[in-house]
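A single protein chain has been omitted from the complex, and every remaining protein chain is retained in its original position.
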Amino acid sequence: MTAVLAAVCIAILVIMALALTRAMKAPTVYDRILGVNMFGTKTVLFIAVVGYLMGRPEFLDIAIVYALINFIGMVAVLRYFEYTAPID
Amino acid sequence: MNLWQGLEPSQLITLSILVPFIGALLVLATGKAPNVREGVTLTTAVILFSLILAIYDYTLDGVAISLQVIELFPGLSIAFDVEPLGVLFALVASALWIVTSVYAMGYMRGNNEGNQTRFFFCFALAISSVMAICFSANLLTLFIFYEVLTLSTYPLVTHAGNDAAKQGGRTYLGILLTTSICFLLFAILGTYSLTGTLDFQAGGIFDESHNKAVLGLLLVLFAFGIGKAALMPFHRWLPAAMVAPTPVSALLHAVAVVKAGVFSILKVVVYIFGLDELADIPATDFVLYMAAATMVIASIIALAKDNLKARLAYSTIAQLSYIILGAMLATTAGAIGGAMHIATHAFGKITLFFVAGAIYTTAHKKLVSELDGIGKRMPLTMAAFTIGALSMIGLPPAAGFISKWYLLLGALDTAQWVAVIALILSTLLNAAYFVPIIYAAYFKPEKATSLDHAHGEPEPHGEAALPILIPLLVTAAMTVFIFFNHELPLALAKLMLEVAP
Amino acid sequence: MLEQHLAILPIILPLIAAPIVLILGRSLLSWGFATFISAWACFIAWQLLVATLSDGVLSYAVGGWPPPWGIEMRIDAANAFVLLAVSSISTLVLLFAKDSIQKEIDTSQHSLFYTAHMLCLAGLSGILVTGDAFNLFVFLEISSLATYTLVSLGRDRRCLTAAFRYLVMGTIGATFILIGVGMLYMKTGTLNMLDLSERIHAFESNRTINTGLAFIMVGVSVKLALFPLHAWLPAAYTYAPSAVTAFLASTATKVAVYVMIRFIFTIFGAEYVFEDMSMDLILMVLAVVAIFNCSYMAAVQSNVKTVLAYSSVAQIGYMILGVSLVSVTGLMAGMIHIVNHALMKGALFMAVGAVFYRVGSVEVRAFNGLGKQMPLTMAAFTIAGLSIIGVPLTVGFISKWYLVTAALEQNHWLIAALVLAGSLLAIVYIGRILEAAYFQKPPVDRKPVKEAPLSMLIPMWILVIANIYFGVDTSLTTEAARAAAETLFQNSADINALIESLRGTKVVDSLVSSDSSVISDSSVIDETHQLSAEVAQ
Amino acid sequence: MLVLDIVSSILLMTGIFFGFSGAVGLFRFPDFFTRVHAASITDSIAVILIIAGLLLQTSFDLNTAKLMFILMFLMITSPTASHALAKSARHGGLLTLGESKQQQKQQKEQMQQQEAGQ
Amino acid sequence: MSYVLDYYNYWVVVFLMMAGFYTVISANNLVKKIVGLNIFQTSVFMLYITMGKVSDGTAPILAEGVTQYSNPLPHVLILTAIVVGVATTAVGLSLIVRIKRAYGTVEENEFENKDDAI
Partner (left out) sequence: MHLGLWVVVLSLFWLLLSGYMQPMLLSFGAISVLLVVLVIKRMANVDQELKQVDFRLSIFRYLPWLLKEIMSSSFHVTKLIWSSPKDLSPTLAKISLKNIPKEKRVLYANSITLTPGTLSLDINKHEITVHALEAASVDELNEGAMERKIAGLWPKKGEEK
């Protein structure tokens, strides 16, 4: 099982890397935010899986807190960009 | 003669500093009533003089007077100590303050000067700090009040408040503060770090163990750091201060400021270095040559000046270097001559300035070339001028002869030919720039000045008003009096080298 | 009960007072309360100074947790001395602020001002008192955050950008300190300053600790505005309300200097910092450049607050120069100047604040003719200005005297000469303002102005009189500063001695009496302290 | 237990496959709005499957509840975020693929008309 | 090469630190400056956390059956530091809001033109 969880962790990291690539380089600013958001939600999953991988399911608390912060941060960023962001 | 029998001798020191200080505060308080204010000034001056006389008595009787006020740094206090040189300077300053006060009243009123309260306030403050300088027991105390003197005379120099005054004030403050902070304070701190003390002691505080080169550096720093002694090239402040009213010039040139400078140099030479140690320092000769050069160059510049006060200012610069030169001879005769010259030059030069002020107040003339024939209109004034000029040149029966005699003796004693030549050359130059004035005043016909052209004929005037005339006659008389009674200052000057402060 | 907790009261009092002040709201009420608290803190600081001068070091364990696990408040002559200065100035500034802020801060924000002031005071006191390196960072940031707020309260909109830049620079500085402290912790496993100093010396020369030292020095240098990291200061001081500037100029940067002294002497040890790392040379050069460069900058400014701000950076150079001389006298000169400069700059900025209150501008031009119109304010400005120049009979002279003496003691003749030459530039920048005040006619289009109100004149003149009093009776300041400098050097020496002995023997007695919360100890190594180090490794 | 582990592994792996597909979609889809669809796969099915996989790893306890909470929370917030993002883009003036094609076409026609006119 | 790998955590910290620092210095937009500042601070938080790691020690969350924990003190410290950082960010952002109101812009070069800044 550990091997599967480890593989899942790595796979999520790969997905996160892809999302991060998108966050850094994308045609529009909205694409970047999309990447950041995806990065955030995958981080929540990552923390959860890592907790099981390491035998410390207490990490789920951290995942919850991260999910909360990610959402609030997302909304804040979108409020900021809603009417101001230029399309590049 | 001692009016202050009931007092502890040390209280005399406190009083001699506090009396002019309180006088200054009273002047400020009575500023609204000019007559009361001037009364306060005069009374204070007279009280101060009587105090100094009492101190003088004690000193001749060999009573040691000292006073410690407060310890500023560990082992370093603001402290006072009476010694003969200080008494000599205090006597000169307090005596001249009386005459100058009378003169200033006449001058300030005669010229309708503004800010008279501030003027008399600062004047009294300056005298207070001069008294503190006279009796300072160590270099720290001397330095502190040296700076207070600079700051309290600054408003006097810039009295007029116009651009010229501001410019003059900048030069005055700039040079005096720069030299005192960069060189003098540095030398004091250097001395302190070498010896661990700053007390004035008979024979000096340096000894064989100290590096001669370092001592030489310190000597040079002291000589230039005491900017009030106007050793070239730090002399510019003195002519710059000519923008001030004449009583201030008298204060600067005779009563207090420059005298505080040369007094400090003598104190340092006699009580910090000691004449014996001084003679061993190679740099002494360097300072001596600088003094000699200053004497000659300043005299030549004076010769070229048409403005009477400017000519007198450069004359002062030259005369101050007599004293420095005397000190740097590092002999008894030289030091006595220097000390004596503080007194003799004071009376002679104050007479000359009073005359310049009298001419300006009555005839509104500033230039030497305008003075033709003025001796006929102001015979008494020009007689006083003649006596002052004789004293400057060093001819009998004026006091200047005595001090110059001792200086020449000292120079010959040590076979310092540079000093001898400089003294002779300077004497000739002095004669060259004073004699023509006297000649023109008495023997040339009066000519119409630019000022008078408006009226078409010379402005009619006689002698100056009494408050101006009497002081200048008194100082001229004193110049002659000292010539005949030179034992009085001479005793103090000789005592200086015997008594430990 | 209060007696027992004396050590922590200077922090707790203003910290509790801050929200109360905010709730009180109404300007006069919050002013009275804040002033009362500040005066109380001042009284406590005085008690602490007396206690340390007689009994030596006071140690207080917060929450009863003995060090090194808990946070220790540690008071010796050095910090009690600076604490007294800071709380006194705070009280005077609050007295001054009552009228001053009427013209400079919106009425709605007055209670905010007093709140931020209280927080700032709490932070500064905390920095001084704490014996824990991380706790120091926290207090530094409390005071800094309050400071940014205070600076931004001005009416000129430029105060906002100034505050923002200050925030950015200050946060970077604080973060540098955090990094440095982290590196020390990484290597030593402790945050207690005393423990840190003991363990740092167990490493002869360690890259992590060297790097930590570098980070801390840079971070603290930003906070204390050491040249060339001073760029935030002039704008912040210029556009902040005068009462704020008076407080900051005379306390905030000084406390940062104190922090540097603490780190150098108590934690790293003078020998390590100066001999092994040659930090003295770097500091000395920067200090001298600061003195000349910033004095020159001060001389060419047109805004008097900017003039004084640059002057502050130059004066900080003098303090750091004292530290860099590595001697009791030099450190003493630095400590004396910390306090003396607070007295001078406090008075100067208050005078400038009074001018703003009456004239509405602090350009040099605005001072024209004020010598006659505001004689008492300008007299105060003159005397404090002379003190900056270093004229005898003022505190400035005392500072300079000790500084030059210290330089000559170490045979740094050139440094001594440069210190004196630096005073000349002070003559220029102070002189310009005095010339305007006394020699220029008041502008014709300006209505004649009155003298400043008493509520401003009194605190201003208290400082002016202090300038003269402590310039003549130097016993208190010099004794306290000497005690402080000797304590700091003693710490350094003790550390070295202890390390020598530690390398030989390992047995050290434990002297912690864990049952009482107040432990008075000298610098003794507790073997128990090392437990946390083992935990960490 | 073994069965549970196998089922859990399959769920996790499937979830990862969808998640990875969504990430690839971020790069392969032609415009912003279509890419939002790709991202939403990772937000919905991938999350559901992975959490479900983890749920099988827990005995019924507080952690189960936490996992359920995370799932619920993500289910509510990620569409909200996607919607808010798309709405922002819309308000920001970003065109959909169809709209931009149409615009290009119009521009082309205008150009041709201009050329014809000349 | 092993040197690089052994200290990988420091390289991460250093990279983040430099990135944040660079942003603070180079960004023209004040909000971006604050973002840079946060990255900069976060790098330090990571430094602290990584140095609290004890080999074979797990996260310092109390749990049954776990004996070897990482050092909890850095975590506690960094919680405090995060609070400080959040407070700094809050003050910074509120200053930006006021700057925007006063100058109408949050671009540094734009308001520099509006004042004769010193």
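When the chains are written out, they are named A, B, C, D and E in that same order, and each has its own residue count from 1.
Keep in mind that, in the parts below, a residue touches a chain if its C-beta (ideal position, glycine included) is under 8 Å from a C-beta of that chain, and two chains touch if they have at least 3 such contacts.
All of these numbers come straight from a predicted model, not from anything done at the bench.
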>> Touch as defined at the start, partner being the missing chain; which of D:9, D:40 or D:57 qualifies?
In response: D:40
> Which one, D:11, D:51 or D:86, makes contact with the chain that was left out?
Replying inline: D:86
>> Need a quick check: the contact residues on chain D for the chain that isn't drawn.
In response: 18, 21-22, 24-25, 28-31, 33-34, 36-38, 40-41, 43-45, 48, 62, 65-66, 69, 75-76, 78-80, 82-83, 86-87, 90, 96-99
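Convention: only the chains that are shown with their structure count from here on.
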>> Using the contact definition given at the top, which chains are in touch with both chain B and chain D?
In response: none
> What is the graph distance from chain A to chain B, where chains are linked when they touch?
Replying inline: 3
> So which chain is farthest from chain E, going by the mean of the CA atoms in each chain?
Replying inline: B
> Counting only C-alpha atoms to place each centre, which chain is farthest from chain C?
Replying inline: D
> For this structure, which two chains have more C-beta pairs in contact than any other pair?
Replying inline: A-D
>> Quick check for you: compute each chain's CA centroid and the global CA centroid, then name the chain with the smallest gap between them.
In response: C
>> Nearest whole angstrom, what separates the Cα centre of chain C from the Cα centre of chain E?
In response: 27
> Rounded to the nearest whole Å, what is the centre-to-centre distance of chain A and chain E, using the mean of the C-alpha atoms as each centre?
Replying inline: 18
>> Could you work out how far the Cα centre of chain A sits from that of chain C, in whole Å?
In response: 45
> Which pairs of chains touch each other?
Replying inline: A-D, A-E, B-C, C-E
> What residues of chain C sit close enough to touch chain E in their complex?
Replying inline: 134, 137-138, 141, 145, 148-149, 152, 157-158, 160-161, 163-164, 167-168, 171-172, 174-175, 178-179, 182, 185-186, 191, 234-235, 238, 301, 303, 306, 532, 535-536
> Contact residues on chain E for chain C in the complex?
Replying inline: 21, 24, 30, 33, 37, 40-41, 44, 47-48, 51-52, 71, 73-74, 77, 80-81, 84, 87-88, 91-92, 95-96, 98-99, 102-103, 111, 115, 117-118
>> If we count contacts the way the header does, which residues on chain A are in touch with chain E in the complex?
In response: 54-56, 58-59, 80
